[in-house]
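Working notes, beginning with the structure itself.
Note that this complex is displayed minus one protein chain, with the remaining chains in position.
Right after this comes chain A.
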Amino acid sequence: MTTPCIRMFRRLEGLFCVYKPPGVHWKHVRDRIETSLLTGVNGTPQRPLPQVVKFLAQPGAGNDGSSELTLSAASVPVLASHPLVSGPEFQRIPVAVGHRLDAFSSGVLVLGVGNGNKALSDFYKTPATRDYTLEGEFGTATDDFSHTGRVVERSTYGHITQDKLERVLAMLQGANQKALLMYSNIDMRSQEAYEMAVQGLLGPEGKSAPILKGLRCVRFEPPHFTLEVQCLNESQKYLRKVVHEIGLELRSTAVCKVVRRTRDGVFTLQDALTHHHWTASDVMGAIQQYHSSKKLRKSPHTQTKDPTIQSRGEDKKTESQQSEISEETAVSTVLHTLPVH
């Protein structure tokens, strides 16, 4: 027996992503999404109450002393199934959170609703990387590597040039590449390893230490600098530590000011819902969009039938990277064209 509520919930099941603002715990994000989904689902028009036929004594008949008694059959609603008595139809909606973002960082946070929870665990089985934007500042070091922590050291940064910074970044990337090969559990002398390396699929299976696949400096205005990172199995604290270590490597110190995730697998900033849009209807739209885009992604591969089915993940990544970049540029161009008074 499907009610409008259940039908609406079925349409809500799936994956979507939100933009987590900085300074908010992911649990609060999850809870807010759940409550807004609950109000949306339970707010659908209720079915009319079931009726039951009852014999009701006429109130006026007994008073005038007449011997005849009038029982009238009336159909009255069954109050036991009234929403005020039985409570809302949905009292909990399972909402699962993908790769976490700690309170300090912001960005794309993938969420799954209903049977999307299962899809979420499948989603993270594929070795897809995540993109981050890290903003750092030279000159200080803090105990938790972020700019809000307790300052433990101050240093000069005049000697740092972009050239030096990029040398350090290249060194870090090289070391991580080595780690990647080590974690990939494949004999490096085999043909299989060669083929996978050609497709860029070498990587750890499941859990491993954090690995930075790509590291690039996009802005260098001392003491501020911005890095773009693609990584696997990372935590935000690890990324802040990377910034700290880059500072140490440059004979200076650095703190991380912003950790912002711009992509998680196929989910990019473009798909992310800001907290003004965390309502059931917007979430439903996002989920339907994800479903349709998944179908679109699948169909070209079924046509080509090429042997490198495994490369799909990589294709997705590059596609999404491109769209990410275009999104970024779109954002920046839009914001630069704004009239500034």
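As a working rule, a contact is a pair of C-beta atoms (placed from the backbone, for glycine too) under 8 Å apart; a residue touches a chain by one contact, two chains touch by 3 or more; residues count from 1.
In this text, contacts and distances are computed from a predicted model.
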Among "DNA-directed RNA polymerases I and III subunit RPAC1", "Protein Mo25", "Actin-related protein 2/3 complex subunit" or "Transcription termination factor 3, mitochondrial", the omitted chain is listed in UniProt as "Transcription termination factor 3, mitochondrial"
Contacting the left-out chain in the complete assembly, out of A:Val24, A:Ala119 or A:Leu172: A:Val24
Interface with the unshown chain - residue positions in chain A: 19, 21-24, 52, 54-55, 57, 67-69, 78-80, 82-88, 106, 260, 269, 272, 274-277, 330-331, 334-335, 338-341
